[in-house]
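Selected chains only, in their assembly positions.
Labels run A and B following the written order; every chain starts at residue 1.
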Amino acid sequence: MADVSYRPADIGAAIASGSFRTDGMIVAPCSARTLSAVAYCTGDNLLTRAADVTLKERRPLLLLMRETPLTLGHLRAMTAVTESGAIVMPPVPALYLRPGAVDEIVGHTAGRALDLLGVDVAGLPRWGGTEPAN
Amino acid sequence: MADVSYRPADIGAAIASGSFRTDGMIVAPCSARTLSAVAYCTGDNLLTRAADVTLKERRPLLLLMRETPLTLGHLRAMTAVTESGAIVMPPVPALYLRPGAVDEIVGHTAGRALDLLGVDVAGLPRWGGTEPAN
């Protein structure tokens, strides 16, 4: 349903340049390898190039890191990108909203991600005051 | 369904002592506050005391950190507990297994957590070779 899509090898695409204006970038899901390529600037495809540009231009970059459990290597890369300005958001389901189906979980995670970029999502369920566990 | 359960204030319970033998400990879900209390040894209840004992005795400690997105503060605490020997495991759903219901997601996360402690879980779905995204 995307308006535009690129192949990873299309390193010369518009989004690979800071002069192309964007509101930010979301990587979903984000593997440990992509996370590390952004953290240490070792990437070689359009995805990691565009993420690097997003950080260079100081625009929001959101990484839905799906790896679990975490090694010290993952945590160091997560810390490094956070210090560089990115937001690491593991797609943990918000069970306190008592989702009835898997789609609700996916939808809520997508909604929160867009929320963090300042994109208003109609109908996003919001927490209304239940007591958190431990 | 637990055989034994304690209140957080029951600081004198058996599990608060290293001389009580256990195979390890799972904190599920684990809030940022509990994670930090374990990371920095600032806790004041049975849960954090037992986690500290688990680390002292060099037994497995698994923390299902549910907070998302992550701040630098969360990442530092996650790194500190990992360096101290704990395993941080955000309960990210394994969507590549194409779960049909929320219960499957919860069950799979529980199964993987027990797997990491060496507890054999019958019927735990296991990855059989699909291609990871990006």
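FYI, contacts are C-beta pairs under 8 Å (C-beta built on N, C-alpha and C of every residue); 3 or more make two chains touch, one makes a residue touch a chain.
Bear in mind the structure is a predicted one, so any value in this text is a computation, not a measurement.
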{"item": "Where 2 copies are displayed, count of copies in the complete assembly", "value": "12"}
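What we mean here is this: only the chains that are shown with their structure count from here on.
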{"item": "Turn needed to bring subunit A onto subunit B - CA fit, degrees, nearest 5", "value": "180"}
{"item": "Mean-CA-position distance for subunit B and subunit A (Å)", "value": "24"}
{"item": "Subunit A to subunit B touching residues, read off their complex", "value": "8, 27, 29-31, 33-34, 47, 62, 66-72, 75-76, 78-79, 82-83, 87-93, 95, 99-102, 105-106, 112, 116, 132-134"}
